[in-house]
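Omission of a single protein chain aside, the complex is shown with its protein chains in their original locations.
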Amino acid sequence: MNDLVIRTRALRKSYDGALALRGIDLAVPRGSICGFLGRNGAGKTTTVKLLLNLLRPDAGNIFLFGELVDTEASAVAARRRIGFVSEEKQLYPYMTVGQTIRFIRPFFPGWRRDLEAKYLEVFQLPESKPVPKLSKGMRTQLMLLLALSRGAELLILDEPTDGLDPAVTEEVLQALVGLAAAEGTTIFFSSHHLAEVEQIADRVCLIDRGQLVIEGALDDLKTEYRRILLVFSGEAPAAVASLVGVDHVRTRGRTASLLAHGDIDATLDRARQLRPESVEVHPVTLKELFLDHVKEA
Amino acid sequence: MELRINFSSGVPIYVQLMEQIKHAVETGAVRAGEQLPAIRKVAEDLAMNPNTVVRAYRELERDGILELRHGSGAYVSATRTTAAKTASLERASGILAEALAEVAALGLTEAETRRVFESEFAQGRERGKETRRRT
Partner (left out) sequence: MLLWKAWMETRWRLVFLVACFALLWVEGPLVGVPMAKLRAAFILQYATVWGFAATMLAGAGLNSQTTWGMGAGYHGSMLFTLSLPVARRKLFAVRALTGAAETCALIIASALPLVFFAGLGWAKGSLYVAGACVCSMAAYAVSALFACVTGEMWQLYGSWGAIGLLGLSLRYPPLARFNPLRGFSLSAYAAAAQFPWRDAWIGSALLAALCCFAAVKILDRKEY
């Protein structure tokens, strides 16, 4: 049950002279929907390209479906089981929708005609329309159709809902979730839309400046992290910044906002020793987790 | 069954789902023995993670509210209260609320009120036994 569909070990990559990835250890279990978050330039697309062997790592290993991927041959074997949607969503400008589908189909022996027909209808893609005449939303949907219909065990999607209107976005999310539920497909997708990640993901990875700063089940993260708000009668004491069990502190005059992690009760006790006037504990949203972890200088 | 989830809330999504299903059962929106929508359908309709739906259904089964029959789906447990019982419970709730309000007007504390209630309860049991003895 817990076999890892994607596993990387100490993945390093330099790009244009700068260190893009500093040792990434990813672990995506089968059947999960894993959201891959990070600011622009943090290393998301680099990681995705490494997984597909479009780039080669400077150091570290990549395991897909439990097999080491380090040659073109092993990459080809892995890609047969993977559906990919790239960031730019570019297809072939000299083909129509139908021609594109017919071109891609033979590469995948497990192609699902029923899913192809279903998504053609759900996404309302006109078969004879040339690809360059499609709107961005429809191009994305076509790419998704190509990725979802091939009977893949793993979907790697780079910003699948980027630039889509809310109605199309919902259709896309429903399609992803439907496939995961029906076929047990593992989905690894990067996104800037935290609300969507909270909606469909059960695991989350946050990458910042080339390092994985958060990784785990979304439910666990929501239970392990708490926001503690302290109000002091005078200026917030400096000791607040060095409390054990606190990942991030923001003080403003008499108020201190702490992002606490792990043994919350122990941290609360330590906070109370600083004699605040009031103590409040709140749950933490994914947005807060994201911002607090990436905004540090 | 209308389900509305707040995905950004601090409350875990599976907990929200459980609460809403429980509410649907208690208000009679879904009745005993009725089949709940398939996990896949719930996940798709709400565009949410199917594993979360699975977790909610399983916890509800553990709590005795649902029965998960292998191969056929999730059904509301037959041991749950019927609609008539629900109505009675509601009426009882109303009656007690009024009585408590009147008693409170007499100036008794909560502890005192409880003692009176317990003694009445006990006496009621005694009276019941006597009635049965006599007949």
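In order of appearance the chains are A and B, and numbering begins at 1 in each one.
The working rule: contacts are C-beta pairs under 8 Å (C-beta built on N, C-alpha and C of every residue); 3 or more make two chains touch, one makes a residue touch a chain.
The structure presented is a predicted model; accordingly, all values stated were derived computationally and were not measured.
Put simply, the hidden chain is in touch with A once you look at the whole complex. Screening A:Lys44, A:Arg79, A:His248 or A:His261 for touch with the missing chain picks out A:Arg79.
Summary of contacts with the chain left out: across A:Gly17, A:Pro93, A:Pro166 or A:Gly234, the touching residue is A:Pro93. Residue A:Leu52 is the one among A:Leu4, A:Leu19, A:Leu52 or A:Val281 that touches the chain not shown. Looking at A:Gly41, A:Gly66, A:Pro132 or A:Gly163, the residue that reaches the missing chain in the full complex is A:Pro132. In the full complex, the hidden chain is touched by chain A at residues 49, 52, 54-56, 72-73, 76-77, 79-80, 82, 84, 86, 88-95, 103-104, 106-108, 132, 143.
Convention: only the chains that are shown with their structure count from here on.
Taking the mean of the C-alpha atoms as each chain's centre, chain A and chain B sit 38 Å apart. Residue ranges on chain B touching chain A, taken from their complex, read 7-14, 39-40, 43-45, 47-52. Against chain B, the residues of chain A that register as touching in their complex are 31-33, 170, 173-174, 177-178, 180-182, 195, 198-202, 219, 222-223, 282-287.
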